[in-house]
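Then we have subunit A:
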Amino acid sequence: MIKLPQIHIGKLSLLLAILVWLGLLFVNLVRLVGVLNEMDSGIAIEFTWILQILYFITVYSFYKYSINKSTQSDFLNLIWRGASTGIFAVTVYLIIGFFYTSLGESKLAGDPFLKTFFYHVRFGLMTVFLISTSLLWQHLILYQKTKRVVKQWQAYEIALLVAMFLVFFDREAYEYSFYFGMVLLGILAVILSTNLKWIPYLTFKEKWKSLLFLAIIILAISYMLWYTVSVDMEYDYLANLMGNLFVISLFWFILVYAVLSFLVTLFNLPTSSVFEQKLTEAINFQRLSQSIQPEENEEQVLDILMDSCMSAAYADAAWLAMKSEEFPEGFFQERFIDRKTREEISALIEPQKTIRDWESEKRPDNLSPINLRIAHSKYESILLVPLVINKSVIGKIVLCKEVRDGFNKEMLNIISTFGRQACIAVENHRLLNQAILNERYQEELKIAQRVQKSLLPTQLDHNEYFDICAFSNAADEVGGDYYDTYKLDENRFVLIIGDVSGKGTSAAFHMSQMKGIFQSLIQLNLSPSEFMIKANAALSKCLERNHFITASIFIINTAKQTICHSRAGHVPTLIHKKKLNKSEYLEIDGLGLGILRNKQYENHVVERTFTYQPGDVLVLFTDGIVEAKNNNSNQFGYERVRTLLEVYNELNPQEIQTKIIDSLHDFVGGDRLIDDDYSMMVVKFTKQNKAS
Partner candidate 1 sequence: MLTIETQEENGHTILRLTGEVDASNSVILDEAITKVVADGSSSILVDGAGLEYISSAGLGVFMSYLEDFQEKEIDLKIYSLSERVYEVFKILGLDQLMHIYPNKKTALES
Partner candidate 2 sequence: MKHQMKISCQTAALSELRVFLKKTLGELRLSDVDQLQLILAVEEVCANLIIHSHKCNALDYIQLDIKQNPGKLIFEITDEGKAFNMLDYEVPDLNKVKGDKRKGGLGIILVKKIMDEIEFDSTRGTNTCRLIKWFQS
């Protein structure tokens, strides 16, 4: 809705301009009829003037609108528009001239009506050319405008407006006021014409083009000026349309600006390559700092860096050498150089003392690019650019030039800036990736923790003949310790404790496999040794090589008061015998699960059945407890646990467990962490089963 009137302004003003021009033509022709017939046509000269001014204004508003609409167009396009209008106008001028030449001395050639008509055509075209070009100049002048320039331009526009109306006052008699106005507008035009900031932004090629266009404009305006002064002024037209101060001022303005632009562009030609270079550097710089997105890789940044450094230094060849964990040999990227030459040059520069000092610099932050001469058949100067990230050198760029002393101070400066910028970008990139990775890792760990927690039983199976408690602590977020219970029937309960080799997520994963194996095999009502043999067979198929699981399994029969036990390389279980008032370890043989992955394993399984008495205590644990070390690297050890049980066997299982864990923490030292998973299960047999 808002746009609609805007679109109409362009078309409306074009239509109006044409109508006004036709009106002007008509009025002047009518007046001409009056003058020729020596009768009053009843139309005053003011009518002509008003229509002339109206024509100026409509053309102005049309161009103002159409140029504003195409602000995106670059300088060259703008100048081309002026030049093309000029060519068109001059062509029309020439055609009219040719037409008159062809008429020769015929009657038609002297016809005042035809002359007046062509005069109006020329006036119309000239006005279009002048106004459009001056508006193009406005655009160029106001490039990188300051407030002062805007004020000057506004003053000039107002002055031009006033100039249009001057004709009403001096009535075509060129008096002082006319000359005063002309001088004033002329000076203003010169002042405005010093604003040529757009020129440096042209490339070398563009400058040549703009020179051509400016030349066309200068030629066009000169031709029109010449024609106006030498041809139109000679013939006494009824109304001197060309003599308006507005038109004269615009002639001056366009000519001055065109000539100045032409000269400045011409003189700027030799320096344009330097300016272009600086501009490229600035753009490269920006690319370096903006190019890295987290999903992009470092190589792209280093690519841009290489390009930038090479173009900044006019290097003939370069290579990039990276030190990284992925490529212990070094990672190389070569530009315009082959491997053989690279190695030749490396061999030349590496033994030099300055390079050795440079490479062994303790504080890489201080490193700056280093410049050297080499005696190589092709390349004579070399520039080494360090790449420093987080106070360590990650690599270097080597730039080669075929000329001696090819790198100057400015190049060094800009290249070291590039290097720093690229390194910052790479570092940020790494940090960001790390942060993303960390977050993902943390998320995965949380899931693993939840899963693992659910693997350990919340309720431990037992009956009234024994009490049981258990707990597990993981060194990492997730651990590899496992314990579980299973109720076979009213009187028979299975306890298992296990330790998966390794720590962290992979251990936790194997632990979950162990849980699956335990829960499925135990339902087959296997004896402990049969369980171990079958579990070994199952784990042999799913456990990675070099991984194994140690476990102890117990089947408690409360009816017979017996315990049947088998051990697969797990730390021995501690038993306290109430009758003897002694604690001892159940040291039966047995090999870890997954160590021997064939039938041989069966020969290493031992199963022991023994009786227990009420008051006896079983303490199952994992090696994290006995292997926990204190500041003096002493282990907590089996003997400490045994003694503790002999002292505290009268307590209930929970209390016994707390006593052991507390003294473990005291031993290790309050704030020291135990760097292994540790778990414990305590069973205490309470009362006699009457049946036995």
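Inclusion criterion for the candidates: all candidates are chains of the complex that A comes from, given by their letters.
Assume a contact is a pair of C-beta atoms (placed from the backbone, for glycine too) under 8 Å apart; a residue touches a chain by one contact, two chains touch by 3 or more; residues count from 1.
A quick note: this is a predicted structure, and the numbers were derived from the prediction, not measured.
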Using the definition of touch given at the top, pick which of 1 or 2 touches subunit A in this complex.
2
Which residues of subunit A touch candidate 2 in the complex?
529, 560, 562, 564, 577, 579-580, 588-589, 602-611, 691-692
